[in-house]
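Here the structure is laid out as structure tokens; the discussion comes afterwards.
Yeah, one chain of the complex is gone here, protein chain that is, but the others are all in their spots.
The first chain written gets the first letter, and so on, giving A and B; residue counts start at 1 in each chain.
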Amino acid sequence: MDQLLQFVFSGLTVGAVYALVALGFTLIYNASDVINFAQGEFVMLGGMVTVFAVAAGMPLPLAALVAIAVAVATGLALHRLAIEPARGASAVTLIIVTIGASILIRGLAQMVFDRQFHALPAFTGEEPIRVLGASILPQSLWVLGGAAAIVLALWLFMERTLLGKAVRATAANRLAARLVGIDTTLVLALAFGISGAIGAIAGILITPITLTSFAVGTLLALKGFAAAMLGGMGNPVGAVVGGLALGLLESLAAGFISSTYKDAVAFLVILGVLFVLPQGLFGRRAVERV
Amino acid sequence: MSRRLFAALLVGAAALTFGPSPAGAQAPIRIGAVLSVTGPASFLGDPEARTLRLYIDRINQAGGVLGRRLELVLYDDGGDANRARTFATRLVEDDRVVAMVGGTTTGTTMAMIPVFEEARIPFISLAGGIEIIEPVKPFTFKTPHTDKMACEKIFEDLRKRGLTRVGLISGTGGFGASMRTQCLRVAPAFGITIVADERYGPGDTDMTPQLTRIRNAPGGVQAVVNADFGQGPAIVTRNFAQLGLGVPLYQSHGVASRSFIELAGPAAEGVRLPAAALLVAEQLPDSDPQKRVVMEYKQLYESTQNQPVSTFGGHAYDGLMILIEAIRRAGSTDGVRIRDAVRQTRGFIGTGGVVNMSETDHMGLDLSAFRMIEIRNGTWRLLD
Partner (left out) sequence: MAPAWLTPRRATVAGLALLLAALWLVFPSGFYFRIATLVWISALAAVGLNLLMGLAGQVSLGHAGFVGIGAYAVALGPRHLGLDLLPSLGLGLVLAGLLALLVGRPILRLRGHYLAVATLGLGILVWLVLNSEVAITGGPDGIQVQRLVLVGWRVAGAETWYWITGLALVLGVLVALNLEESPTGRALRALHDSEVAAAVAGIDVARAKLAVFVIAAVYAALAGGLLALFNRFVTPQAADFLHSIELVTMVVIGGMGSSLGAVVGAAVLTILPQALTVFHDYEHAVLGLTIILFMIFLRQGIVPSLAALLARRAP
């Protein structure tokens, strides 16, 4: 029992990060059909900028704000300088643009920062909390709480603000959105900006637990993409559930089956789900018009 | 200023710029390096590259070798064996290097060996795998201790403490996988039983599931050994403390850099590891033959690079210095003669230990080169 609980704690913490990356994927995908493989780099920037700002003497909250600002600026620049100029190109071309961007961002990060690993101090102490024989770090609660807060904020934004409604309209039908006067370019820029912010926050929350370096983005992009597909690409709720599910799958597989093949177990389950529910757990069904 | 004096100065300046200078009389001696400066092994490759650049510059400032300047041709293979092989070919056929220092990982080294063996160019690898020098290949050498030695050193210490039931947790990268194989192989000779054998993937960020399994291994566990480098061991160490396993934790020589203590934080207290003397330079007795060399390297590296010294950079220092001494002794840049001279290296004092090479030993280190070190009060403490 305590064993199971320990695996669940581990899986939820890791899964929360996957969920945030998947959420970033989803936002941009909804606005443009682009799968933004630079999404992991936002997480990297969040962690690395905070580490270096703290090292330069900034207090942690200020450093975190700077990091979020840098990631948002990077997201907007990615949209303005790389995605916009290629407007009208096929989705695959745009995806390759984001792959190029991730290589570029990583290449710059290793020069601007360094190639070492870095940690941040935990926000509220390192003493693990014992629950029924299992233990969880206070920072894990920060990660879970932070992820929940982001999801809530995003939901409020989408449901309650005019801009959010424009984003949803664009996601539902881009042409119709344009016809009713929504500036879809602005919506896409917004999606990149928000994705940058979400990624950066994830990076800041997780760095005290997982450490960071210039290269952490690639794997997170891969896992986040898998999570988004599991949940149903394009559905924010699906992204969150998919992320948490993937994290749990990995830790349960490592705990009960084989730590060597835990990633394989996770992928087999994803494939199984897709066979039964081709649109993902929360996907919407598309109707093809001929 | 008179016009004549001005003209004389001009000629002098021109002579300095274009004329034959003592170290530039001939074409420079080209030394090749293929390192994993980026990619999963950048934690090792980056300090290696910094060390080579630093010391090539210094040797040139001191007049070069055989009256000639040294030129470093360095390529980054990103940890990819196929790319390493391509750069090795480029070094041999295009850049025409006289010798090679590098090969950060065992995988890239093994991919490059045929290129240098075929071209009969000496190749000093900086990777740990025992298969690099066993069986001995005519032109291939290495400077770091093997992972087998690390296992032996750890198991020796366990035997002294009377601990026999060991849980093994290793990364699936080249370093961790190779050390895992060696530890499984030599464990019986030390009376050690491996009661749990867990692994984690590259970039994994939470190893509590694996450590929970080790804790619950049937029959109980008396010590845990972690084989890996980079951020993995730091996370294992933190998770280990979080779960409160309450048995000794051993790390490998793969964490032999101050950044490990910083990353693992208070959880690193009491962790033991085998490592080269470089880590505990200040604590060595003045009588220790390595003291002067390791202090010099540590001070120069830390004052110029603004980062803590690591034994990985030290391996590059050892490799370069063994090579330079060999070129001096050979008095030539001919591949076979340099190789013969490298092979005759005796009593070379490096950061990794005292090196005695021979026809049958292309590494030249024994178990005495490893020190058992414990982390106490946030710093290394020499145990033996």
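What we mean here is this: a contact is a pair of C-beta atoms (placed from the backbone, for glycine too) under 8 Å apart; a residue touches a chain by one contact, two chains touch by 3 or more.
Keep in mind that what you see is a predicted model, and the values were worked out from it rather than measured.
Of the options A:L27, A:I105 or A:L120, the residue whose C-beta touches the omitted chain is A:I105.
Taking the complete complex into account, B:G107 is the one of B:G32, B:G45, B:G107 or B:G230 that touches the chain left out.
Contact with the omitted chain, checked across B:R30, B:R90 or B:R329, is made by B:R90.
Only one of the listed residues, A:A55, A:A73 or A:V92, touches the absent chain: A:V92. When the omitted chain is restored, the residue from B:R69, B:R199, B:R213 or B:R371 that touches it is B:R199. In the full complex, the hidden chain is touched by chain A at residues 37, 82, 85-86, 88-90, 92-94, 96-97, 99-108, 110-111, 218, 222, 225-226, 229, 260-261, 263-264, 267-268, 270-271, 274-275, 278, 286, 288, 290.
For chain B, the list of residues touching the undisplayed chain reads 38, 75-76, 79-83, 85-86, 89-90, 92-94, 105-107, 110-111, 114, 129, 131, 172-174, 177-178, 180-181, 199.
Keep in mind that, in the parts below, only the chains that are shown with their structure count from here on.
The mean-CA centres of chain A and chain B are about 36 angstrom from one another, to the nearest whole unit. The touching residues of chain B, counted against chain A in their complex, run 37-40, 42-43, 46, 172, 198-203, 205-206, 208-210, 212-213, 216, 230-231, 234-235, 238, 242-244, 259, 262-263, 265-267, 307. Those residues of chain A lying in contact with chain B across their complex are 3, 6-7, 9-10, 13-14, 17, 110, 114-119, 126, 128, 135, 137, 206, 209-211, 213, 215-216, 219, 251-252, 254-255, 259-260, 262-263.
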